[in-house]
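Everything below concerns the one structure shown next.
Yeah, one chain of the complex is gone here, protein chain that is, but the others are all in their spots.
Chain nomenclature is as follows: A and B, assigned in order of appearance, with residue numbering initiated at 1 for each chain independently.
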Amino acid sequence: METSSFIHPAIGFLALAAVLPFLRGQWWNWLLPAPAVLAVFAVFTMTPGDHLTLHWLGQTLLLGRVDKLSLVFAQVFAVMSVAGMLYAMHVKDRGQHIAAALYVSGGFGCVFAGDYLTLFVFWELMSIGSTFLVLLNRTRESVLAGFRYFLYHTAGGLLLLAGLLLRYKALGTWEFTAMAPSANAPLYEWLILAGFCVNAAVVPLHAWLPDAYPRGTVTGSVFMCAYTTKTAVYVLARGFAGWEILAAAGTVMAVYGVLYACIENNARRILSYHIVSQVGYMVAGIGVGTAMTLNGAVAHAYAHILYKGLLFMGTGCLLYAAGTAKLDKLGGLAARLPWVMVLYMVAALSISGMPVFNGFISKTMTITGAAEAHRTLVALGLEIAAVGTFISVGIKLPYFAFWGGKPTDNDRVLAPIPWNMYAGMSVLAVLCILQGVAPSILYAYLPFEVEHPYVPWSVWHVLQSLLLLGFSGLAFYLLRKVITPHEGLNLDVDIAYRAVGTGALRFVCRPLAFLDDRWTEAYRTGGLRGLMGIALGSVWFDRQAIDGVVDGSARTVRGIGGLGARTQNGSLQDYLGLAAFFALCVFGLVWYLG
Amino acid sequence: MNLDLALLVPECAMLLLVAVLFVQALSAGPASVAAHRWLPLGALAVTAAAVVALPAEGMLLWDAYKVDGLSQFFKLCVAGGFCIAVLNATRQPTLEEGKRADYFLFLGVSAWGLMLLASSAELVTLYLALELSSYSLYVLIPLRGRTREGAEAGVKYILFGAAATAISLYGLSYIMAAHQTTYIAALAARDWSWAASPTAVVGLSLFLCGMFYKLALFPFHFWCPDVYQGSSNETAAYVATLPKLGAVVVLVRLAAVLHPGLEITTAIAWLGVLSMTFGNLCALVQKDVKRMLGFSSVAHAGYVTVGLVSGTAEGLAAAAFYALVYVVMNLLCFWVVARVAVDGRNLVLSDLNGLHRRSPVLAFALGVGAFALVGLPPTAGFMGKLFLITAAWNHGYNWLVIALALNSAIAIYYYLSLVRHAYTEPDENTSLPAPDQSAFSLGGAVALAAATLVLGIVPSPLFEKAVQAGMALFG
């Protein structure tokens, strides 16, 4: 029987965040991958079970629920953190690293949380960490975006909080378990679902994602693309597997995301809409709820973290080197940034589902599972999304970023890309290829048991993927002039939130501020003077009346003391006499009266 | 006969110290090492011996000498107090050079007598030990240059002491007549009510007068302020502290006899309340610092009786603990006084003016000592009073506890006047030379102040020991 072992992977990151402000010198950058390596080690050595039970204020909290589902997510989080920290090693701004470390530890905490309280704490920690990853970009655009992001996520967190508190009141437990899908689910389950869906960027709650992620720091967005949404996928998989509404929502998300991605201009915004789309696959898989689709959702999450991270790293390199991520401003860079292009294409082909890369072994599982469960519309929607994915991320983005029909741009000044960024990208690229070629290394960790295992490498699957992708590529080629990106902002559902915000400001905040000003005036003229008057009266009373009594009594006591001290007159006979006299008095009185 | 030397380690160590001092006093010449150089180390060794001997248990010398938790606790306190008093007395401006060894010799004999007193389980042994410790002190009081005050104080101490101990012996004879035994263990089993044996009650009351004289309890306190004022600062430091320990340990042993409700106990309670009140009232008008501390000793003696009359193990432990913290607090105050009065004079309150500027460390230490004597948290004085109050409440003497609280309030005035003079009064021209600011002086002040605060914050280890000792008495 092996001893149970559990090191919470968040510990290393929390320690890094605590220690980093105090380190001096140049060498601390090398420390950054350490907690990530520790996390990988922890994940691979931990034993399943319930660890780290805390008793706090009369509640039992479970910080270390390790089972197959949490283990697979923790594994990919750990691997991603290594690549992400490597990628971010060159950044001199400690604040970004601290924010990233807190953020990642929040992700780990959520994955291992066995109860809603712990989940909520780490959920909010993630929210704060990621807000700073946006804010620390330090441009006006990013600061405003970060502010909106934080407001929105706080609102989502409040939905979650309301749900979990109502649930505690109804059920009396904080335990985080699966909730059975039903038409009359109680209100708290819907609230919790809503809170989770905010983080999962379910349409129509998704607008924060394309608003904030393109405006984060170069390295921060890499972290953000992996953790917030995938943690949401994990909690949905844990709590809401089989909920019908998720199947519909997921399909909508998948198609909606690629539709917007086709018309966007900013490379990172395209990728952000793609997150919505890909997470849609996962949410649909969770909604359908069979073992194969759930496994598909988990496998897709795993693969997605790897290739999405690589995609953001690639576009991050473009942003870092060229200073912009806008496709209409880029082009003609393939020859000058060849490795960035190659590594980007690895991820692009992965996300599209090209055989040999890991998207192929994960996406198709979900679609097949949905079809086998006779959810034709879901499968159809996901296939449409696959076409759109390849067109926008697989071809459009790299084409216009690296070629764009322009000759090689030798005049543009490119900042040299540090080695660690290439290293981070290479780690992920290798893993993408490795998983694609040997899918069992991923499948071994999938949590749900299927009747017959999914075999991706069959002739038909390869052929179907190649057909689909090949002809989508042909479509792109034919329409390459139509799809050329132009500068512009595409309106999304965030017009609704902004309207709520401006409306609240105009109809609630300003009138209240006006009333508050009037009240303060009244306070100052009327209330304050009255208060001072009372104070003066009290002082007079204290000085004349109370002090008089107290001082008088003190003087009296001292006077009595003076009288008593007269007995000490220095003459020994008097002393002996008085001693005998008083002793006899006391003893006598006690003996005869006592 | 049962003379097991292993049980007598602290006494033997002390006796060895005294013997060396004796030889040195007789043969003092220019080649010998001055007593005040090696004595602190010797005293430290005796304290270490007392620590080692803490768990010793046994009866010696035909059951007249009892070694138990209580006696070892007190021996440790005496050894520690002796060590600090010796350190204090190593710088004594009013003592002639040639008399140093004698001075320390008698100091040592007195401390040795107190150790014997702690273990006395039989009244005659107790009396002998008492006399031994008192006589050595009688010699020390006049050793203050060639001043008249010293001589006057010495005479008062001797004569008052002689009278008190004579009455004590008289009372002892009554006890022997009434109960035919002088062993405390046997006496505890006898009936002590007025109705059953008035002779014994009178005898015990008279016997206790000797103890009360040592403790400076009203009305046997009249020597106290005069003797403190007359003797040198360093001698007063010893006289003010260690003999009280001896008196308290005897009273604690005898408290096994004093059940609440008995006339004896009520008498002691009345003496206690009169003592506290009288002492505090008289101290209010004093200007001389040592005289004020003398009257405060009278008040504190009253506080100690609160624990004695409660009749429970916690009460006795509280009394023992209070005696110990009283010794520490007083040694602190006297240390500061001795260091401020570098020429050995008697300090008056106005001599303390501006001390916070002349020596901030000493002023702070004095402040800590003053607050501790008042009984403010987080000092040891507060803890001591807290233990006394909680132990004595609801055991039939609630009026005494209330009196303790009221008296603490009255006492605030004169203790804080020490602080007031040190911190707020303007420093007009005084003929007093600058206080001693050496590492020795400041280090000692800080150490004692730290001890006061530590005992106030973490009293449990010592208090638990005292409670165990107390329970052994009852059990």
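The definition used in the following text is that a contact is a pair of C-beta atoms (placed from the backbone, for glycine too) under 8 Å apart; a residue touches a chain by one contact, two chains touch by 3 or more.
We take it that contacts and distances are computed from a predicted model.
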item	value
Options "F-type ATPase subunit delta", "2TM domain-containing protein", "Aspartate carbamoyltransferase" or "ABC transporter permease": UniProt name of the undisplayed chain	"2TM domain-containing protein"
Partner chains on view for the chain not depicted	A
Contact with the hidden chain (one of A:59, A:376, A:440 or A:556)	A:376
Of A:68, A:336, A:412 or A:558, the residue in touch with the unshown chain	A:336
Of A:57, A:183, A:444 or A:491, the residue in touch with the unshown chain	A:491
Contact residue for the chain not shown (choose from A:463, A:515 or A:585)	A:463
Identified contact with the non-displayed chain, of A:136, A:367 or A:425	A:367
Where the missing chain touches subunit A, by residue	140-141, 144-145, 258-260, 262-263, 334-339, 341-342, 367-368, 371-372, 376, 379-380, 383-384, 387-388, 391, 403, 408, 459-460, 463-464, 466-479, 482-483, 486-491, 498
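To be clear about the criterion, only the chains that are shown with their structure count from here on.
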item	value
Residues of subunit A defined as touching subunit B within the complex	554, 557-558, 560-562, 564-565, 567-568, 570, 572, 575-576, 578-579, 581-583, 586-587, 589-591, 594
Touching residues on subunit B, where the partner in the complex is subunit A	155-156, 159-160, 163, 194, 198, 201, 205, 209, 218-220, 222-223, 225-226, 263, 266-267, 270-271, 274, 278, 280-286, 295, 410, 413
